[in-house]
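Here the complex is missing one protein chain, while the rest keep their positions.
Going in written order, the chains are labelled A and B, and every chain counts its residues from 1.
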Amino acid sequence: MFNKLINDSASKSPWLYHINSGSCNGCDIELVACLTPRYDAERFGFKLAGTPRHADIVVVSGPVTSQSKERLIRTLAQVPEPKCVVSLGSCPKSGNVFKGSYSVEAPLDDYCHVDVSVAGCTPKPEAIMEGLYKAALILKEKREAMHK
Amino acid sequence: MIILRSLFYILIFPGALFTACFGLFLAGVDRKVVARMQHRIGPPLRQPMYDFFKLLGKETIIPHAANKIAFLGAPIIGFVSLALIMLFIPVGGLTAFSGNADMIVILYLITIPGVALIVGGSSSGSPYAGIGISREMVTMMAYELPFVLVLLAVARKAGGSELAFSMEQVANWQAANGNMLFQWSMIPAAIAMLLVVPAEVGTQPFDVAEAETEICEGPLIEYSGSALGMFKLNSAMKMFVMSGLFVSLFLGGIRTGFVVCDVIVFILLCIVVTILCMSTIHAVTARLKIEHLFKFYWTFVAGMALCSLILVWCGL
Partner (left out) sequence: MIQHFPVLAVMLLFLGAFCVEIFGSNNAGIRNTIAMLAATIALVLIYALIKPVMIDGEIISYWMGNWAPVSGYAIGIGYEVDALSLFFALLVVTTFWLSGVYSMSYMAKDHHLGHYYTLYLMLSGSVLGLVMTGDIFNMFVMIEIMTFASVALTAFRNENEGTLEAGFKYLVIGSMGSSFTLTGIALIYGQCHTLNMAQISAQLCTGMTPTTIMAFALIVAGFGVKSYIVPFHTPAADAYMVAPTSVSMIFSGMVNKAGVYGMIRVLYIIFRAMDKSSVQMLVVIFGAVTMFIGVTMALAQHDFKRLLAFHSISQIGYVITAIGLGTALGITGGLFHAMNHTLFKGLLFLTAGAVLYATGTTNLDKLGGLSKKMPKTCICFLIGAFSISGLPPFNGFVSKWLVYQATYTKAVETGNFVYAIVTVVALIVSVMTLASFIKVTQAVFFGQLPAELKKTQEVPASMLVPMYLMSALCVLCGIFYPIVNKYLLHPATEATLNVTNYIDKMMGDGYAAMMGAQNIEVAPVQFSYWNPIVWLILFVIIFVAAFLVITGSKSSRGQVLNPGVKYDPKYATFFSGEEELFSQVGGSDLFWGFKTDWKGYYKVLEGLHSGIVTDYAGWTVMATAIITVCMFIFMR
């Protein structure tokens, strides 16, 4: 019973940690827009956490510049299990308009497992919310897999 | 028998279990009300409960710079002391334990969760936590002065010519003479206490210690999993304990004759106090700076409380 309660809760209180790996700030603003009264992601339990140790979902935006790559990987390692990685916008997925630059190392899935990708430049808040919600469901699956 | 009864008091009502459940509920109310005030739908009332259980299911990472015993022990000490405080607060005329001068016991027990947070944060070895604990301690020094003044004023008012440091005596005095809040000499003290409550709990304008945007949640920065869950539970419980303390100090005189009704009235009043002094202030203010917080408490709030104390000493 106790385990079931924990499993159920896993998808209902996903805390986000947002990493900007060289993004133009567009996606970042849209992510914050999700928390505003108009979209109100908090009704699903989403909350922005201040440190990776508290996070369930890590949202990565930006094309993974070479300066930020190492920091990104280190921070991702510090998130406790079960965790999800969501790539936000087209940049971490493909490099977008920065592709081919000497200082850009996209895509993100070269360095870690990405659970959900929300594409778009920038994605709409509705799309972001859907992506995050999917990530929350994946969290629950991961938690169940951890305690089989 | 006495052991069994104490066990019931400590573990179930009004101790650990009741305080934890109701504290989480109260935290949910707080979040919901803040959301409604900002025109949002807000999370369900059970949200803090989900948060807590989710955190129980997560991995607890102990950083290599941390001292394991202090790191894991701190949240538990905080939890135990919070469960103990509830035993001294009369829940609707029902006090689990009462002794003489239990107000001072409460005053000290209530600092323990803060100390636990500080020791835990400090033992994690993070410099962010270092800044966080410094702020937490300064906050503690800041609200302690008005808090002490309020308690002394209430004790003097309830005791008359003799000393009444006992919560039960305060409750009895209020049952006989009407609520402390409606004594006009006590109104400044009540306002001061309303401002002490959010600082003690650490909600929005006074959450300098756990500022998540500037110092990454301060003392909690390295915490994860169940240890973090315990700390979240502690702050929810603190919300209940502090609002309960306010209710029993200033609104404790309501007696319907049935213990159950009294308890329900107590709970409702706790919700009102939480909304009044935590959610409302949370929704309309931004975080203070630490030196401003200190100055605010030692001048304005302490002044209000001192005002009350002097009025009471003049026999009003």
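Observations
By our rule, a residue touches a chain if its C-beta (ideal position, glycine included) is under 8 Å from a C-beta of that chain, and two chains touch if they have at least 3 such contacts.
This is a predicted model, so every value here is computed, not measured.
Although one chain is not drawn, the whole complex shows that of B:I104, B:L268, B:V284 or B:L316 it is B:I104 that touches it.
When the omitted chain is restored, the residue from B:Q47, B:S124 or B:Q183 that touches it is B:S124. Of the candidate positions B:F22, B:Y50, B:F79 or B:F266, contact with the unshown chain belongs to B:F79. The residue touching the chain not shown here, chosen from B:L11, B:L268, B:V284 or B:L316, is B:L11. By the touch rule set out above, chain B reaches the unshown chain at residues 2-3, 6-7, 10-11, 16, 56-70, 72-73, 75-77, 79-80, 83-84, 97, 99-102, 104-105, 107-109, 111-112, 115, 118-119, 122-128, 130-131, 133-135, 137-138, 140-141, 144-145, 148-149, 152, 155-156, 159, 161-163, 165, 216, 221-222, 225-227, 230, 289-291, 293-295, 298, 309-310, 313.
Those residues of chain A that touch the chain absent from the view are 19, 51-53, 68, 70-75, 77-78.
By our rule, only the chains that are shown with their structure count from here on.
Averaged C-alpha coordinates give centres for chain A and chain B that are 34 Å from one another. Touching chain B in their complex are the following residues of chain A: 5-10, 12-13, 37, 40, 42-45, 48-51, 53-54, 56, 78, 80-82, 143, 147. For chain B in complex with chain A, the residues that touch the partner chain are 31, 35, 38-44, 47, 49-54, 56-61, 211-213, 215-217, 220-225, 228.
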